[in-house]
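Got a structure for you, questions after.
Apart from one protein chain that is not included, each protein chain of the complex appears where it belongs.
Naming follows writing order (A, B, C and D), and every chain is counted from residue 1.
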Amino acid sequence: MVNPILLIIAPLSAAFIIPLMGYGLKRIVKFIPPLVMGFNLVVSLSLAPKVIKNPIIVFLGGFPPPFGINLYVGPLGILFSCVISLVGFIVSIYALNYIKQGAEQKYHALYLLLLTGATGIVLTGDIFNLFVFYEILCISSYALVGYTGEKAGIESASKYLIQGSLGSSLILIAIALLYGKFGTLNMADMASRIDSVHTMELFFPLVLFITGMGVESAIFPLNAWLPDAHSSAPSTISAILSGIAIKIGIYALCRVIFTIFGATDILQFLMLLGLVTLLVGEFSAFSQDNIKRMLAYSSTGQIGLIVFAMGVGTQYGISGGLFQFTTHALSKSLLFLTTGYMIYRAGSMKISALEGMGKKMPLTSVAFTIGAFSLIGLPPFIGFPSKFMIVYSVLARQSGLYIVFLALVLAGTVIEGAYFFKVIQAIYFKGERKDDRAKEAPLSALIPVIILVLLIIGIGIYPKVLTSILDSSAAELLDRIGYIKEALK
Amino acid sequence: MVTVMKILEIIVSPLVALIVGIFFLGLFRKMMARIQWRYGPPLIQPVIDLVRLFNQRGFSHGAVFDLGIILSLAGALVLVLFIPIGGMCPLANSGGLLVILYVMLFAPIGIALSGGEGANPNISIGISRKLILTLSYEVPFIFIILSLMSYYQTISIVEIVKAQAHYHWSLFSPLFLSGVAYFMILPAMLGIRPFDMASAPQEISSGIDVEYGGKYLAFSQIEHALSLFIVIALFVNLFLGGGNLPVFLLKMLAVFVCGVFIHASFPRFRIEQATKYLWFWPTIISFISLIVIQLIR
Amino acid sequence: MLIQSILIIAFGGAFLTYILGKASSALRDFLAVLISVSLTVLIFLAYGKTGEIAFASFMNLPLVLRINHLSWFFAIAIQTVTTLSVIFSLSYMKGKERVDFYYLMMLLCNSAMLGIVLSGDFVSFYIFWEIMSWSAFLLISYNRGGALYAGMKYIVMSIIGSMCMLIGIMSLYSTYGTLNIREIHDLISTASGEYLLFISILFLAAFGVKSALWPIHVWLPPAHSEAPSPFSAVLSSILIKMGIYGFVLILYVISGAALYLGLGGGSFRYILTLLAAITIIIPTFNALMQDDAKRLLAWSSIAQIGYIILGISIGTSLGLIGGLFHFFNHVAFKALLFLAVGAIEYRTGTRDLNSLGGLIKKMPVTFIAVLAGTFGLIGIPLTNGFVSKWLIYKTLILNNHPFLAFAALVGTWGTILYSYKLIHNIFLGQLPENLEHTKPAPASMKLPFIILSVVIVLFGILPGIPLKLINLITASLGFDLLNINIWGIASESGPLNIINIFAAFAVALIVVWFFFLISGKKVVISQDNSYAAGIDVPKGKYHYTVDFYNPMFRMIKPYFRDYMDEFYSQLVKALASLSDRVRRLYCGDLGVYVIYIVLFLSILVISKIGLNLW
Amino acid sequence: MDRNQIKKWLESPGKMGHKYSLWAVYFCTGCGIIEIPPVITSRWDAERFGVLPAPSPRQANLFLITGYVSVKTLKAIIKTYEQMPEPKYTVGFGSCPINGGMYWDSYNTIKHLDKYIPIDGWIAGCMPRPEAIFIAVTHLWTLIDKGMAKGYVKYRENYGRYRENQEKALGKLEWPRLFPIKDENE
Partner (left out) sequence: MNKEFKQELESIFRDITVNITDDVTPVIAAAKPQILAILRFLKDKGYGHLAMISCVDWLKEAQFELVYLVSAYLKGDNEEPGQEKITILLKTRIDRDNAELPTAIPVFENAEPYEREIHELFGIHFTGHPRLLPLFLEREYKIPPFRKDFDSREYVKEVFDKIPFVEDKE
């Protein structure tokens, strides 16, 4: 049985080795991230079956929970780490010859750091440890957004930095308050003592947590940084950011709300928040002409949908939300990867410049269409079962207000369908590309795209693969007591 | 025995219709002449014209040109079979008013098809006017038929005639308004002066009949005579009781004479004036009568 | 087992054709025709079978395939039209670019429609419905230019429709736990009135969009006129009918006749019939005003849909039989008319009614096809259109709906006018100079014409054949059986007996023909030898077709402008401006973003302390 | 006026039909047309004898050429004459169509109309009065009776020569020949 700690140590150590290797072996540096991520994927997949039965608790440094830091590797954690390592592996292959200019080691090092931060948050059981990994994740993503070095990149990175640091400082204050109150940093320990304290005192840390983590998970008023950050970052980075980074914010938010505070009455508000984020995201994406900004706005929209699903609060709802998380991770990274080379070939991010790509880059355009169709939720693709579960969960609540919310959500997806179809029409049915520069993307870019397409269609047709792990992770999130018993055993 | 009577009726009624129709044409020209202080042709002048036309070698523009004329005349003949003439109505029990409404659309389509083949703009203008006119008088006509059907609760015309048997004609029953509306659209259905813009000799050199020579013109005249007969027979059956043959023909004569007077005294409408008129006054009157009938029922 | 093989062949065939298309176009054409013909035969063999098979499961929900008379009736219609239009497009699509894509999408759309009709539960129904929608979208926007806008309009409206359907399906699933149509039919009788109303409205919204009911018909005219002709034939004759299948499914299969009549206190039925009546009147007058042949036919399809829905929603057995039979007839003559217009467009390059004319001498077979099609459309006795329309009128009048009967009858006369405009402007009158040497339609196009014309006339004279089958269907849906003989329905109140009408008409025709032949010789003259007041016929300028019903246009133009279309485009414009304003929220300067965060924090606090929302 | 002798009707319906239903083509050439309105309206009423103005040549069997025939009008006259169905009769009004009348020496008028189309009857007079027209109609009856009004047969038989004359007077005609060349020499 492999110790889950490896999932964190491997990418961390690789991230520090890369700058050292810079002198001797410059060429092989770019092969390290795919290697590490492949290793992570294999480890988390091997752990998955065992973890579903009973979670693994790992004590760092030998001390039992209330004192030492412990890793809580439950089905939720494994699901997230699998998706992180899968998307990370695919994007790193894509980045093999997409990232050519600029200091390559810096990119790969930061890339691995970002992924370690993400895996760390997902696996840790200690609130402060979560904050540390959260900081690693944010800082590396600030640096990566500004990686290309042109003016737009730097400016949006700095904006992202300021808002991100404001958010993390709020989280730090909340952790300090909790530590002052309970004297412990372990989530399970805190959760067990939470009922003994009057709810009004807990109110303030909860609000701070929500706002802090809301910035990273791009909930409506707090996601102003996302469109600039995602559109000016290189495509691989925006794929990782919108595929993984935002979701980790939501994971943290859910972990705080469900496990630590067990504040189930805030879910109604969360649902409303998700709905607003969805509508604002879709509306602002509707009239976009720059393809990457459009995809960024659509990411905020999808995040709204996931938050909305989480807000439903039932077991089926949360597993629907998690399914939507995997759908969005796979489809949005597919969309970003495909547009990466299209923009590279077409020379500009304008949708009008992408006209007629269908003929010149057939495979990439087909992949883009499949990604768009799956995000909208058309049947044979992965988007359909996830929407199927979300709609079912909302309707299972049998209340008129929820049906109105659902109608608005579906209206949002209709708008999303509208602007995606506009792009598809532009690619296939508009204009003739005379210049011959636009030829098919290189092989190393096509392999990840093909893997993602196969995954999307595979899971779309046979969703039973994921449903088992989804249900157990939703169960883990919901029964707080089980978590506490396991962690403090 | 009954079938022999039936076959006899099937043969006799179109002949009666033909004779009466052609007689009406002759009467029409004679009365118009007398109104204009002229001595006027003999009553059998249409027969003479037909004999002369059958003697001329008409020009044909092709297969559809012939088929269209044959179709329209056949349609008119079939229609006659469905309408009770005096006592006899050969095909009363297969479909009633609905089938009459439907078979009525044969004649215009037949003529339109054959005229179209004639490839002459006068014909196209004539056909377009004729179809627009038909559409405009169909609206009140359908209201009238519906009010009749819902009043007598049947779609068979023979039952309607039977219901009016003992002298309470539907003209004087609650259907009075429909009767008035029907009389207002009668000139349009007959194609006489206020509404004869479809075959106006002066403007579009007799519209649809421009390319008809010899026997084609004869067929067109016969079809015109038959449709004259049908429209008036329908009016008499539905609103004036339509008793046995002599009484029936007398009533038809009366209605026809009113028609000729209207023809003699009105100038010709333009087609959009006709549509405006037909869609305004008769439609409102027949609509009101339909509502009245619904309230009574 | 037969149903599964049909679907597998259909889907597999579509992809196989695409792959083979890369290799050689002749092979692809042959394969496409082979697949469609074999599917027709297979479906034909499945006549009379009923049964259910669960072929897969999705999210622990069994996906079921089901066949009964109703689905067989629709399936045979779908397959015949697609086979004919595939045969038609062999020569139509020769030389055009991206033909493999065209055949893939055509066969995919066909198999999705078969899937819809054969599906036994709502999940597979929804999956096939979506596949049909977006494959039709890709085909509508096939020829570029204006087609893109039409495709966009189509896909947005159909997605909204399928979203409503998704909510409906899910609420059924959440209340009854199963989505199998048969089980739902048994369980639904316990449902409360409002719930049934809620479900029906949701489903009928989806099916109304697809079958272009009046207020939500806006996508149809541009979509039909921009799609490639063979596909617009499939689109207008079959794809709309999936909405009709949905109507029948919801109103009769799911909720059953008794429940449907009581729905919404009987008012729901009345509203539906009223909508159907409006759907007959407005599009008919719109069709009058069109100058583009395919747009005219598109508007006429909407009008005929009005007839079908009127027949179905009346709720009597005669009405349902009339509605279903009119569905079948409309498939026949609408496919025929669209293919004919496609052939004309293929030969003359234009379908603008103002610049065509006199093609009767050049394309006689196409003329006969259009003639048969329009006679069917109008419903002239001895064509199948007459029988079905007659049934609908009969039930309207007997059930005392005079105003609906009025709408139907005026609709017929409107149909006469615009179908005559079609014949006159294309075939009759003078031949313009540039069409001097147009060749007749190629052989592969003539085959569908002949088959469809025979269907129209045969089922017109012997309506008993299809009526027997439809009788079985209505019996399975809970209506009483009507005694149907080969010649028509011999029911008691004013029976329709085609034999009398047919015999009378035949005799009259023979008598008049004989009289015509014996009455003197005739001189056959050419088309341009026409009376022109003494001068010679001016070539090319002597054909009066521009604005054929101009006086009528001036009268009805202000009233029959497409208000719904304008309403929707205003809606979209408002949406776009709203989205612009929303995008301005992200105005780009950092100070505002930070204020947003603080604002969010304060809202959270106030909502808890002040209003304690949660 | 043997209209109501049934025996004659039975023997030769064609002749009788043509006699008592002469439909004249609406063709106004030259000054003669001013004489036609009194003929067909209430003062003299030609309809008594079945003579009606026919809106199009296809429906007519009588062709009145009223007044002088200019070279340009000749083209229209020939076209209309050829468009009339077969048993057709033409009557020349006044002296101008006979031999040019007072325009005998004008370069622009046609002198002898019957060189170009066959004429069955002439009415002398520089615009004959309505009574003269009726006399002409009665003469036409007798001609039809005796079978001498065979203008159209003559036109059909020697169409070649007529066509030649027409092309001599008018130059190349653009509409095709009414009768193909072969039946010229049989």
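Things to note:
Keep this in mind: contacts are C-beta pairs under 8 Å (C-beta built on N, C-alpha and C of every residue); 3 or more make two chains touch, one makes a residue touch a chain.
None of these values were measured; they are calculated from a predicted model.
Every visible chain touched by the undisplayed chain in the complete complex is listed here: D. Of D:I33, D:L143 or D:A169, it is D:A169 that touches the chain left out of the display. Touch with the hidden chain on the side of subunit D covers residues 71-72, 75, 104-108, 110-112, 114-115, 118, 154, 157-158, 161-162, 165, 168-171.
Simple rule for what comes next: only the chains that are shown with their structure count from here on.
In terms of C-beta pairs in contact, the better-connected of the chain pairs B-C and B-D is B-C.
Centre-to-centre separation of subunit B and subunit D, using mean CA positions: 36 Å.
With touch defined as above, residues shared between interfaces to two or more other chains in subunit B number as follows: 54-59, 205, 210-211, 214. Shown for subunit C are the residues that touch two or more other chains, namely 523, 529, 531, 533. Residue ranges on subunit C touching subunit D, taken from their complex, read 523, 529, 531, 533-536. Of all residues in subunit D, only 3-4, 9, 13-14, 16-18, 20-21, 23, 26, 41-42, 45, 47-48, 50, 55-56, 58-59, 61, 83-87 touch subunit B in the complex they form. Residue ranges of subunit D in contact with subunit C, taken from their complex: 27, 56-58, 75-77, 79-80, 83, 85-86, 174-175.
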